[in-house]
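Take a look at the structure below.
All protein chains of the complex are present and in place, except for one that has been dropped.
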Amino acid sequence: MRYHRPTSIGDAVAIAQDASGTCRFLAGGTDVLVQLRADLVTPDDLIDIKHLPGMRDISRAGDGWRIGAAVTGAEMSENADLKREWPGVVEAMDLVGSTQIQGRATLTGNLCNASPAADSVPAMVAADATVTIAGPGGERTVPVAEIPVSPGRTSLQKGEVITAVNLPARAARSADAYLRFIPRTEMDIAVVGCGINLTLDGDTITHARASLGAVAPTVLLVDAIADALIGSTLGDAALDAAAAAASAACNPIDDKRGTIEFRTRVAGVLTKRAAKIAYERARGQS
Amino acid sequence: MVTVNLWSGLRSHVDGRDSVEIEANNVGEVLRGLVRAYPQLEPVIAAGVSVAVDGRIYAQGLTQPVAPDSEVFLLQRIKGG
Amino acid sequence: MAFDEVKTEGFKQVGTRPRRPDGVDKVTGRAKFGADAYAPGMLHAAIVRSPHAHARILSIDTSRAKALKGVKAVVTRADFAEGLTGDDWDVLENVMAGDKALYDGHAVAAVAATSALIARDAAKLIEVEYEVLAHVTDVDAAMADGAPVIRDGAADSSVPAGLHPNVVRYHESGHGDVHAGFGEADLVIEESFRTEAAHQGYIEPHACLAQLGPDGKGELWCCTQGHFHVQKLCAKMLGMEASNLRVTASEIGGGFGGKTTVFIEPVALALSRKTSRPVKLVMSRSEVFRATGPTSSTSMDVKIGMKKDGTITACQGVFRLQGGAFPGAPMEFTAMCAFAPYDVKNVHQIGYDVMTNRPKQAAYRAPGSPMAAFATESVLDMLCNQLGLDPLDVRLKNAAKEGSKASYGPRYERIGLVETLEAAREHAHYSAPLGSDQGRGVSCGFWFNHGGETSVTLALSEDGTAALSVGTPDIGGSRASMCLMAAEELGIPYDNVRTTIADTATLGYNEVSHGSRVTYASGLATIRAARDAVQKLCARAAAKWGIDEDAVIWEDGCAKPSGPNAGEFDPLPIAEITAEMGSTGGPIVGHFEATPEGAGVSFATHIVDAEVDKETGATKVVRYTVVQDAGKAIHPTYVEGQYQGGAAQGIGWALNEEYIYGDDGRLQNAVFLDYRIPVASDLPMIDTVIVEVPNPGHPYGVRGVGETSICPPLAAIANAVSNAAGVRMRHLPMSPPRILKALDGD
Partner (left out) sequence: MSMIHVSTTVNGDEVDFVCDPRETLLDVLRDRLALTGAKEGCGTGDCGACSVMVDDRLVCSCLMLGAEAEGKSIATVEGLAKGEDLHPLQEKFIEHAALQCGICTPGILVATKALLDKNPDPTETEVRYWLAGNLCRCTGYDKIIRAVMDTAADLRKAS
């Protein structure tokens, strides 16, 4: 394994483009090092990017936010403005691993690991977040939902690296929430995850995005949940319809972490609970 | 003679009885006497047994005295974790 | 104080809570655990493990590995002793596979190299050709007709004819007439239960550093609960004399029964013998899960009859335990413990030891007993619920007492079950109101405890301080208890006693730190060794005063004349005697070597409140109280710690911990992320009540406390969850999917 510490994004891209074997970028390293230790993936080239300019920055981008690829979960949680505007995204990232993991793990890494159970991804999808990708052909911007294509695989091309996650401008009276189900209180991989992002007019939901994690090969954006919520004031009928839509959208597997039956059912439960949290948060916003 | 109570899984080795009489003054003599009277018990005892004498469980002590009126039980060897 | 006198009151130091003597070592990182040893010229080793649950090993090609730069040696089964039999053969077969790999993770070869990375790379270059065989990992499936046979001829003479060859041992015991007993009952309930295999989950992976030279003399450093046992086993496996192998126990990062045997130590020694260099071998966490002992999984049927007034009329149980690919599942303990808390006229229990393609089970804290309590105490809870009786009243009504005939045969000596039940009933927890979706569960638990071979020495220094050497590794603070007991007997300050865990060359044989035996047996030995030293001190004083030895007593660290000479001479402090010992007869050392046999059984009663989220099946333990008889708590803080630790492990086992196998027979969750032991945020504070009913078999009344604490939790939590959910949980762990399924009526 060769360890690289390039001095610019351009150099990083060039190393990756020239790599003949397995190549990985290193930001937080909380997945890469686990795979290395378990002999699952030993990269031939490992490219450390976290010291590069902008990688560790959380900054305003217009009315939205730019979160550098090497920003840790802990740094996100400590940013009060970000947390106020995108509580769901921040809390989703905060759920990844322990305090120690939070000191290293990144949104971008969580996305690029391409696990269907990644906590931050449903929240980013519900938030309609995009990523900025640097590659041999220059920069491009892509919706988060388009990055994972199957468990462990992304749509990133050879030589491409995500440099930042972009969160859109926060509308008035809007908020997001993310909930996951795990058997313990911490230190688990989501058995089901649900992100909800709502905008209200008065008390009526006018805009909604909803996503589910760990119930399909990739994170799902579920329009049917949004449709069930839009136009409602989150009464029981809307909640029941949203839960039913969530369960209907599930296409999970049986594995060591949960059953098809369990995931399908709990997806509905979490959808209701996350919607209630997002709704209360949105009502609390001016 | 000492009455030695056996666990019921051993009945097939001792003509269907749940206790046997053995001439013995200590735990070691109980075990040797059992094997002499019922050679089928030899592998069981060799594999390790405990002997309860008046409620106290002896996992190893062959010299522990046994009286004719002692309550004696053969038990499977007690270990722990 | 006479050598064998019993003392149950008037303690000056026992029962206090001083700081542990190794505290600073442990909080500064200075303490040396298994993996913390290094030696000049040291090699690192790695093990090749079977990816198959059951496979014939056709060939092992080590040529590519040996060709790798830095590789110094490879070993396979051919490098170990031949001709072992019985348990010794089983342990060797588990350490290194012979003809067949018997479970996913079974060791088949090992390599030593100049760095850990090279060793790991080399292990990947060892090519093993397998013929994959049909496998079975479930206990009931392994007993069924047509199940693959793990090892034909493994069954012993206890097994009745007609059973599957995977059933290798059989137990049956009981007394009275259960058929008649069930006839006397107003209500009889029979239920089936299952528990999954749980791992001991110690945080320190197995680690050792071995050195064995051409002179046949060896040194071994390892984390173990019993280094004398390691010495014995390794010597056999390497074909060497035990006394040529000196084993030193490192500090040990948890064991709970899982470090009572050997896994990697013989391998490191074999590699060291081939290279004449020190070899370090450390397991990864996944190796720990795949290849070291979890406890057995079980399938159990329990039937209990009860009268309307709560009298138990008969108990019957069938307990099937799989213990992996070797005989030894602790089914006889499951059977013997199942009904042990109760004085029942008619009782009958059967146990089956069943082989499967899983790792060889290792003892886990009161092996076999927690599962038994789960089955028994669940049925008792159902009976109480249906008959409208208070669960603690019913347990008190039937509780075994001194003189009661135990379900496993003999009559009990003095025991403290009733006292724990009464304390539980009076505890504020038992009458506290429950919140919504909450349920309360209680359970009793029983464990035998154990004595075992024990040897200690207590050497006095010129300044009157004492060096105590014991041979039982300190897993949870036992040095503090030893220091307290020695100080109590000698009448010197606690800080004037230093306790060391001696290596195998320094003391007589000591049985493993298991069976809750350390504070009992090493404690008894310490007291006796101190009394031996005191007798010698008194003799020196007597000689100095020119009076009879019997006329000297020992009080407050001083020899004092007594009887007709009382007051005739000034008390002689220990330091004044030891200052002159070289010229008054030589060094003063107290000894004790014996096999104490009065461990004294113990009982606990636990109360737990659990809250169940009926929409997701998630359970939260909201309140927990442990009441347990310690006999005598030498250092109450560490007794509490044992109670709390046992409860926490039980909570994990009851709710989330389990070995999950795929259809391919491979372990699916060999990481802490997916083998879910409780984390800090999962647990409440764990309240403790120490009951002290002295054990007549110990000079201070001590009973073991480590193991009994894990006996009630599975049942207590299952009862709490069942009462909260309104549906009986019969399969552990009660993971959220299982709870939701049960709520749906299975």
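Letters A, B and C mark the chains in the order given here, with residues in each chain numbered from 1 onward.
Basically, a residue touches a chain if its C-beta (ideal position, glycine included) is under 8 Å from a C-beta of that chain, and two chains touch if they have at least 3 such contacts.
Quick caveat, the model's predicted, so the values are computed rather than measured.
Among the displayed chains, contact with the absent chain in the complete complex occurs for A, C.
Touching the missing chain, out of C:I252, C:M300, C:V354 or C:V456, is residue C:I252. Touch with the chain that is not drawn comes from one residue among C:K7, C:K124 or C:R285, which is C:R285.
Screening A:S8, A:S59 or A:Q100 against the full complex identifies A:Q100 as the residue touching the chain left out. When the omitted chain is restored, the residue from C:D79, C:D104, C:E172 or C:E204 that touches it is C:E204.
Among the residues A:D63, A:E186, A:D254 or A:E280, only A:E186 touches the chain that is left out of the figure. Contact between chain A and the unshown chain involves residues 1-3, 5, 26, 29-30, 33-34, 36-38, 42, 46, 48, 72, 74, 97-101, 103-104, 185-187.
Residues 17, 19-20, 22-33, 35-36, 38, 115-117, 200-205, 251-256, 282, 284-285, 475-477, 637-638, 640-642, 644-645, 647-649, 671-673, 677-681, 683, 685-686 are the ones on chain C that touch the missing chain.
Assume only the chains that are shown with their structure count from here on.
A separation of 44 Å divides the Cα centre of chain A from that of chain C. Each chain gets one centre point, the mean of its Cα atoms, and the points for chain A and chain B are 67 Å apart.
Within chain C, contacts with two or more other chains are made by no residue at all. Shared interface positions of chain A, i.e. residues touching 2 or more other chains, are not present.
Note for the complex: chain C touches chain B at residues 86, 156-158, 160, 170-174, 200, 256-258, 260, 332-333, 336, 348, 362-367, 408-413, 447-453, 514-517, 595, 597-599, 601, 697, 704, 707. Touching chain C in their complex are the following residues of chain A: 37-39, 181, 183-189, 191, 255-259, 261-262, 265-266, 269. Taken in their complex, chain B has these residues touching chain C: 5, 7-13, 40, 43-44, 47, 52, 54-61, 64, 71, 73, 75-76, 78-81.
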